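Sharing a structure, written as structure tokens. Questions coming.
Not every chain of the complex is shown here; the ones you see sit where they belong.
Each chain carries a letter (A, B and C) given by its place in the written order, and its residues are counted from 1.
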Amino acid sequence: MKLGMIGLGKMGFNLVLNLLDHQHEVVVYDVNQEPRQELAGKGAIPSSSIEELVGLLPAPRVIWLMVPAGETVDQIIDVLTPLLSPGDILIEGGNSNYKDSIARADRLRKHGIHFLDVGTSGGMEGARHGACLMIGGDKEVFEKVEPIFRDISVEKGYLYAGKSGSGHFLKMVHNGIEYGMMQAIAEGFEVLHKSPFDFNYEEVARVWANGSVIRGWLMELTERAFAKDPRLESIRGVMHSSGEGKWTVENALDFQVPTPVIALSLMMRYRSLEEDTFHGKVVAALRNEFGGHAVEKK
Amino acid sequence: MKLGMIGLGKMGFNLVLNLLDHQHEVVVYDVNQEPRQELAGKGAIPSSSIEELVGLLPAPRVIWLMVPAGETVDQIIDVLTPLLSPGDILIEGGNSNYKDSIARADRLRKHGIHFLDVGTSGGMEGARHGACLMIGGDKEVFEKVEPIFRDISVEKGYLYAGKSGSGHFLKMVHNGIEYGMMQAIAEGFEVLHKSPFDFNYEEVARVWANGSVIRGWLMELTERAFAKDPRLESIRGVMHSSGEGKWTVENALDFQVPTPVIALSLMMRYRSLEEDTFHGKVVAALRNEFGGHAVEKK
Amino acid sequence: MKLGMIGLGKMGFNLVLNLLDHQHEVVVYDVNQEPRQELAGKGAIPSSSIEELVGLLPAPRVIWLMVPAGETVDQIIDVLTPLLSPGDILIEGGNSNYKDSIARADRLRKHGIHFLDVGTSGGMEGARHGACLMIGGDKEVFEKVEPIFRDISVEKGYLYAGKSGSGHFLKMVHNGIEYGMMQAIAEGFEVLHKSPFDFNYEEVARVWANGSVIRGWLMELTERAFAKDPRLESIRGVMHSSGEGKWTVENALDFQVPTPVIALSLMMRYRSLEEDTFHGKVVAALRNEFGGHAVEKK
């Protein structure tokens, strides 16, 4: 198929290469010229504006958006809307909040434009060689572009999830689970680290990645990380987060679902952003007040 | 090699079949006659007592213990000790507490008997077709029986972990991580379950098992479980535990390692064993006392 | 002073009695006739409509709203706004979300009407005999009605907290702390309950309420609850919640503040609303898949 890709960052860039591998024609656009040119050298059709990109696509147009979640998505949709025609299909593959996706689908529906919200997992490697895709929107629309999803995902690696929002909802929960799994692995290695044994963490990750109950891609990545830096001495344990773990917890609270593990994974990330904590000061001060326990002075 | 296997439960039985596949000669014993006879029919050498099993093995003997962790292990070691000779090798593959394993290695060392503590992961399938093994004890002893470990594990699926106790320590932490991962997955599915969407959980687990960041064996098993019972309506959410998650938390406390995710995974299991809770009654009663909020009567 | 009270539920009713004790004149209104009449018998001035209540107050009017948080507050404000004059003061004493209070203050400011958001703590007893009040809004407005706050609160029991929203923000966090404290007390008593000792919980609560580090009103209420039902056998451990604990956690997530204790207190409440859990089913099913562990059938 011929389709457009707007947004050529880490993920979008790799998705284009992946699409080209599968004989799709891809018209590409990004605010930065560099990735456009680089992809042109690999067979993509560059465009220097969204208008040009739209003009280069046959009707009904298929355009994949792969830009940072949030306002940027809405800004581009605002630009695109008057340029598109009824029947065109907009695929939004970023880490958007599913509530935004529902609103966007509603907004575009009024213009006759179809909208699919696609949660994309598998990291940069997946984007390049076989992703995992969770797709929300109208089923007939999904079916029209299913060949694209089939081609760029691993086998069994794409799913029509349901109505608008369901794709990004699944991706949100996927990331919530990911937070919990990563924190579980990380806690385990810290227990090893403080134990009286002298483990080789790369070897431990390797054996756990092969045949154990906890084997999986995250454990393979753990092995890879330790292969590069056996005790992770070069990096700091600061755990940033984008937004999907937080949204998972917020939705869990709305649904009254207890999610202690996902919530705590998120909170330990927030804790890691603090050098010192105000709650720690309060507890230390209280211990001093009632028990005369020494406080550590700054 | 020729070796003995004591304990022919789910795991030991499968390990024997696995060993037989790889042309090892296995003398088997269990308190129950049935699995002995069944394995005899598949090429194992049955024995009707521990004494007979020991007598059927050439020196230096290699005996694998695969019995329930705890007192049973010590009872069998007490029976075995006088029957064995210096240089014999005892492999203990159960889910034993690593502190017990250190004590057992010390105890047997006085008799010249070698002891290897082996954490065995991969479930029944792994035991049958390729396990994941974490091995603690003297390295020279490990090397003498390394061919056994190599044959019955998946590729890269066995590790000499270090001194006595390190094998079972690794398995303990592995299970701690497993608790956290399982709870993370389970929380995610409960969020799906209470969401406004109508997901097919088997399909969700399948797509997450293929290409996603959270892919791995646990996700494949999740798919399998939903394939059998699409909404798990036939079972109760009671989460039992053996002991390794608890030991992981206890050791984390001893090492002053914060392990919120593993600890909460364990505590949610304990919570699932309670129909009603005393802490819930106290909170409900307090809300009634200060705010006049209604309590639910029994 | 002469003021109006709209909302004569548990809290509003007691506040009126408290105001009457301190020689304030109170015009009262509630959709239900009964509490209006009952309070009329105790010295309050009943009114049969909001219009009548407004008409009975001298300018600048002071009206205290004590109705359920949420839409009801906005509905009454909508009714009141055209009836009030610039310079009138509206005091909102419910458990409102502080963001709503900020919006309401802004909305009323356009009409020249002053708005104070008042977090009210101390339960029904406090409302009756001496409350704890956290007040947000313009300081000059606060000062005009400060005598009211002084009279109906315990000594040192009222605080001008800052700009609009700060009163309800403080109350929100107060309730978050309350959730954590209650859960801590409740967990402690469950540990006692499952211990090998045979404690008399009323006596334990009494001794902890007298001289201990954890003494305070909640412990006194714990003693009272056990005095009525020594082992809380008549009630179920279902822990409902209004909204302030949830808001505290949501705000903590927005501010990236780790609040594990408040979050878990809330999640254990949600857990108590479930008879059986979907997450429990998933974990049980997974244990069965990999380890052959028995599941409990429904």
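Keep in mind that, in the parts below, contacts are C-beta pairs under 8 Å (C-beta built on N, C-alpha and C of every residue); 3 or more make two chains touch, one makes a residue touch a chain.
As the structure is a computational prediction, the values presented were derived from the model and not from experiment.
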| item | value |
| --- | --- |
| Overall number of sequence copies in the complex as this file defines it, 3 displayed | 4 |
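To be clear about the criterion, only the chains that are shown with their structure count from here on.
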| item | value |
| --- | --- |
| Chain closest to the assembly centre - both centres taken as Cα means | A |
| Inter-centroid spacing, subunit C versus subunit A (mean Cα positions, whole Å) | 39 |
| Cα-centroid distance, subunit A relative to subunit B, in whole angstrom | 33 |
| Subunit C residues counted as touching two or more neighbouring chains | 260, 264, 268, 271, 277, 279, 290 |
| In the complex with subunit B, residue positions of subunit A that touch it | 121-123, 126, 130-134, 153-159, 161-163, 165-166, 169-170, 173-174, 176-181, 183-185, 187-188, 190-195, 197-199, 203-204, 206-219, 248, 251-252, 255-262, 264-265, 267-268 |
| Subunit C partner contacts - residues on subunit A that touch it in the complex | 213, 246, 249-250, 253, 256-260, 263-264, 266-268, 270-271, 273-274, 277, 279, 290 |
| Interface residues, subunit B side, partner subunit C - complex | 10, 123-125, 182-183, 185-187, 189-190, 193-194, 217-218, 221-222, 224-225, 229, 232-240, 260, 264, 268-269, 271-272, 276-293, 295-298 |
